[in-house]
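The complex appears here minus one protein chain, its other protein chains still in place.
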Amino acid sequence: MSLTVYRKAHFNAAHRLFREDWSDEKNKEVFGKCSNPNYHGHNYELIVGLTGKVDPETGYLIDLKILKNVIKDEVEDPFDHKNLNKEVPEFKNLNPTLENIAIVIWNKLRARLDSKFGISVELYETPRNFVIYNGES
Amino acid sequence: MSLTVYRKAHFNAAHRLFREDWSDEKNKEVFGKCSNPNYHGHNYELIVGLTGKVDPETGYLIDLKILKNVIKDEVEDPFDHKNLNKEVPEFKNLNPTLENIAIVIWNKLRARLDSKFGISVELYETPRNFVIYNGES
Amino acid sequence: MSLTVYRKAHFNAAHRLFREDWSDEKNKEVFGKCSNPNYHGHNYELIVGLTGKVDPETGYLIDLKILKNVIKDEVEDPFDHKNLNKEVPEFKNLNPTLENIAIVIWNKLRARLDSKFGISVELYETPRNFVIYNGES
Amino acid sequence: MSLTVYRKAHFNAAHRLFREDWSDEKNKEVFGKCSNPNYHGHNYELIVGLTGKVDPETGYLIDLKILKNVIKDEVEDPFDHKNLNKEVPEFKNLNPTLENIAIVIWNKLRARLDSKFGISVELYETPRNFVIYNGES
Amino acid sequence: MSLTVYRKAHFNAAHRLFREDWSDEKNKEVFGKCSNPNYHGHNYELIVGLTGKVDPETGYLIDLKILKNVIKDEVEDPFDHKNLNKEVPEFKNLNPTLENIAIVIWNKLRARLDSKFGISVELYETPRNFVIYNGES
Partner (left out) sequence: MSLTVYRKAHFNAAHRLFREDWSDEKNKEVFGKCSNPNYHGHNYELIVGLTGKVDPETGYLIDLKILKNVIKDEVEDPFDHKNLNKEVPEFKNLNPTLENIAIVIWNKLRARLDSKFGISVELYETPRNFVIYNGES
């Protein structure tokens, strides 16, 4: 009897799409206005899902306070009100596209959460653009 | 050619997280303020999905009025404006966590809806906490 | 140059519509299923507005952290996960209708916030029913 | 490493549920007020998902501007502010139910998008009724 | 002590922007694709506000069931799943723009609701376009 529990969170950040090993022209050609050297920013909305079995004793899959705190430690505290390119180590050499941010978040959560749970990460960059990543191989 | 049709519904209810066979201290330790003996409450938002084949004659998977009425009979009428712990028989001996409420709803719908349809239940307790259950074994 | 700043908050609570000086029949006749003696509940969404002049030095009407903390002290801490009828003193002898809850919140905020600000309280009981109160005489 | 990128779009249209080979009575009996011969209409909200591998060079699954333009060409331009029954060739002999509209959209997108991507179509006819179709056989 | 109570409702309808006394060219020039002779349609979201004094006996401004039923009688039943131009008498000789629909709704509600209440009508034609009308002279 498998079920998924979801928790929403959010963070605000600046970023630019950019590869250091490309010329400015190439960055602009591929990433357009998202490559603005002065940065732009977003309100990122995050929905984390944990899939597993409900504990028959508590009726909980997991105490959502635990999940909330892990999201705070791993995502909100290090990402919120930050410049992703300059201040978040994972993006030192990784282009902070929506796709890559979701994968980084998934990996950080995977390292902290019990391996008995499947994890899904849904991340909105704007109300119209979002991704879902669940680490499937 | 498989497709899923969804219908949203909602109900308002009071509940508390609580196991009768535990002491008040243990209930409070495990369930925190959700265990308040005077109850608290929520606007539950429910999204029911039915998966199956589209009828080539009507272009419908199911007439949504049928699904709407089944949700009304099985969920809205018995749960809305109720105290889940005291007035809904399914929670007489079952802790009304978000997980357990979703499973109860799924079981009630499964008993009423044609077995040719797969069923998914998405249930929001707050705008930030929700579950999805689709009865997979 | 007058402007209004808004901050959203929320709390979950149980309540029933009920006057102690009325018979059960009268309560049921007037308040219907909202008068259920076992209580029901809601996710209340609250939007507080402060109207005033922008401080030319900071560019703030008010530091929103201050407003956020006042709302936490006066509304979220005393109302969240509570039974409004039994646990919130303001409703000891006051029927906790949506209208009365909004007026109580407005009065509590008025007593805490600088009199140079106008205050508005928008309160949602469900996504379809809400009130706005701004204390105008 | 598989991931899904989503893009929202919308269009407004008139339609009626109707089979030309049925009598008016039969159409009315089966489709109720949705069969009104004078048409009614909706704001259709569309969410298209593409599933595939992230390009390690760009960090993109696909440049969302490409997906946005394909949706504009295949869905928004031919469907927006149109009468689906009378002006959209795909519904000349196909009842424009929510299910059939989603399948038509999926087929049009499938013909335009690289076969390395899986496609999902989520379509809202009202805030309470929607379908998801991903072409699984 | 004045307060406003709001109730949301909705209806789906087809319409076209059109003046019979103008040529087709002029209609198309002024109203663009909104003038399509085959009609298009919308999900109209409606928020009705009533302003007045709270009854100290009940704690209600008005029993929202009354307001809900008046909206059903005056707006939802006559407008839902209809062609506004052809089936709603008020638009026989009145162009069904968002502005005019809101004014027609306000007038219909004004005729039914107690004159002690102020009335406001907020009407969404799409999630991005809406009007507010409160009958002020």
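Read from first to last, the chains carry the letters A, B, C, D and E; within each, the first residue is number 1.
One rule holds for everything that comes next: a contact is a pair of C-beta atoms (placed from the backbone, for glycine too) under 8 Å apart; a residue touches a chain by one contact, two chains touch by 3 or more.
Because the structure is predicted, anything quoted here is derived from the model rather than measured.
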Subject >> For the chain not depicted, the shown chains it touches >> reply: A, C, E
Original post:
Which of C:17, C:34, C:61 or C:131 sits in contact with the chain that's absent?
Top reply: C:61
**OP:** Can you list, in ascending order, the chain C residues touching the missing chain?
**Re:** 1-9, 49, 54, 58-61, 64-65
Subject >> Absent-chain interface as seen on chain A, which is shown >> reply: 10, 12-15, 33-34, 36, 38-43, 80-83, 86-87, 126-127
Original post:
Contacts of chain E with the missing chain: which residues?
Top reply: 17, 30-32, 94-100, 102-103, 127-133, 135-137
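Quick note on the criterion: only the chains that are shown with their structure count from here on.
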Subject >> Set of chains adjacent to chain C and to chain D >> reply: B, E
**OP:** Could you tell me which chains make contact with chain A and chain B both?
**Re:** D
**OP:** Report, in whole Å, the distance between the mean C-alpha point of chain A and the mean C-alpha point of chain E.
**Re:** 42
Subject >> Intercentroid distance (Cα basis), chain E paired with chain B, Å >> reply: 34
**OP:** Provide the C-alpha centroid distance between chain A and chain D, rounded to the nearest whole angstrom.
**Re:** 29
Original post:
In chain C, what residues contact two or more other chains?
Top reply: 127
**OP:** Give the pairs of chains that touch; include all such pairs.
**Re:** A-B, A-D, B-C, B-D, C-E, D-E
